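Of the protein chains in this complex, one is absent; all others appear in place.
As written, the chains take the letters A and B, and residue 1 is the first residue of each chain.
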Amino acid sequence: MTAETSAAENPQRISMFKVLNPFHVWALGVGIVLVGEFMGWNFSVAKGGAYGALIACWVIGLLYSCVAMIDSEVTSTVAAAGGQYTQAKHIIGPLMAFNVGLFLVMAYTMLEAADALIVGDLMSAVAAATGYEGLSPQPFVVLTIAFLAWLNYRGVFMTLTVNFVITLFAFLAIIALFIGADPLNPGNILRHSDLLTELPYGWIGVVASLQFGMWYYLGIEGTCQAAEEVRSAGRSIPLGTIGGILTLLVAASLTWYVATGLMPWQYLGQAATPLYDAASIIGNPSLQVVLFIGTMFAAIASANGCINDAARAWFSMGRDRYMPTWFGAIHPHYRTPFRAIIFLIPIAVSFAFTGLLDQVITFSILSGLLGYTFMSINMMRFRKMWPLDVIKRGYIHPFHPIPALVLLGLCAAVYFATFLGYGASLLSIMAFYIVASAWFVMRRYQFVKRGDQFTMPWPRPRGY
Amino acid sequence: MIYWEILSYAAWIVSGLLLLWILVDAISVSREFDEELLISSREGVDEILDEIKKEGGIK
Partner (left out) sequence: MSTYIPKIQHKRGQLIDSLFILVLVYVSLYIPLFLESDTKSAEETATVQSYTWESLGVSAVEQEQWQKLGYDEAAAAEIINDKFDYTIDPLMLAITALVIIGYFFFVIRISDRQYREVIEEKFGADETSSKQEATQ
């Protein structure tokens, strides 16, 4: 059947299915992040020593608690698929929204590429262990991305239900490792008193380690992206997000505790799969298998969530014509942003095949960081333009404006950390966003319908 | 071991089939349905709005 062509007279519209519950929100948020506990966080140990990494874990934990609180409040009033992108559109303005949309798409697509590479590398490692050296990871990288894209294409409910199961397994694997390390008898397996050293680079090393401390939590803010598909979003998203950040704080602490009690910091700082190595040192083969599967599942869950979020951000930008409108389509049967999903497949694969993993990851982290900086500014404007008594919020975060200011301060520290480690990359990534912004103002904005940018039933903002 | 080589080829083939399926479906959907309908979703058409209106959240 064909719909009438005149959109103005035809009220028939398709929208996404509202099928998700808080567990799906939790699975989306934690699923994206948890891979960071299996690998990646430990580079902060190389930057600042074991204690430096612990300080980074807590400081960045504070950063993300601010992010979760701020996000929950704004999202409990702005429920749309674009998440922070939609917030930016309503609170700061179109150019900021365009940038936030790009932060989201870049951060998630690049993280997805890194995740798929992990799966490929793990397959090569298994092949090598069984006597087949030099297995190319490429077919497995492509298979991971293709399968997850297919899953995403077929519907959000199945996608995030799968994510819930594999994320839960990965989380339980961390718990199993903790129990396997016999934490009640320190000195038996865990040798903290012999392995923990002073700060090897002093406090500058601690600051530098903040950059990789992001890995413990990077991506938890992606829960907002599900807002258009969650039942009673105003309650489910704060619940799933804050549950997610608590899960991650637990997982991060356990991870640090076990890993630093088993490995000298110099080794830990460069390990590719630190938790799997920890299981190997403990020497329990079934624990090794559990951690191997856990690592694999964590990487898959992360890539899966990333496809979900990146596609929704890209879709929302298409729907508003910030990007070509062609991407703003929804599948009439599966109700997914199917063209955005398809478009991002070759991009993710090409990122994975560039061989620039360092660059890609830095791009991902920095895009996330730019997004957090935005959130802080966003929150201050939100409270000023619509004070608490003007619009009803499903959740109100305490101690405003302290979380927003703390977030801004911590972001500045992480920029400095990125400067210490990847100064040139930082500048070239900033150049990307600056050129893209100029392009948006000079070319794309002419296609955007002004009044349509404000869709929430809020009153006129104060001061405008 | 030949086993890993077969697995690699299988991975390529399965990826190819999945991608092909997605592509065919996307093209057929784009042909079958009107473009206006496909891009007809609107932001903010949402239960949260009804909720806010019902509870008189806007003053």
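A few notes on this one:
Basically, contacts are C-beta pairs under 8 Å (C-beta built on N, C-alpha and C of every residue); 3 or more make two chains touch, one makes a residue touch a chain.
Worth saying up front: this structure is predicted, and the values here are computed from it rather than measured.
One chain is not displayed; in the complete assembly it touches the shown chains A.
The residue from A:Ile14, A:Val33 or A:Ala46 that touches the chain not shown here is A:Ala46.
Of the candidate positions A:Tyr108, A:Tyr395 or A:Tyr422, contact with the unshown chain belongs to A:Tyr422. Only one of the listed residues, A:Val19, A:Leu62, A:Leu95 or A:Ala413, touches the absent chain: A:Leu95.
For chain A, the residues touching the chain absent from view are 46-47, 92-97, 99, 102, 106, 191, 194-195, 201, 204-205, 208, 262-264, 266-267, 269-270, 277, 280-281, 283, 321, 323-326, 343, 347, 354, 356, 359-360, 363, 373, 377, 415-416, 419-437, 439, 441, 443-451, 453-454, 456-461, 464.
The criterion applied here is as follows: only the chains that are shown with their structure count from here on.
Once the centre of each chain is set as its mean CA position, chain A and chain B turn out to be 20 Å apart.
Chain B meets chain A in the complex at residues 1, 3-4, 8-9, 11-12, 14-16, 18-19, 21-23, 25-26, 29-30, 33-49, 51-53, 55, 57-59. Residues of chain A that touch chain B in their complex: 2-5, 7, 10, 12-16, 18, 77, 79-82, 86, 127, 130-132, 135-136, 139-140, 142-143, 145-147, 149-150, 153, 228, 232-234, 316, 318-320, 325-326, 328-333, 338-339, 341-342, 345, 389-392, 394, 455-459.
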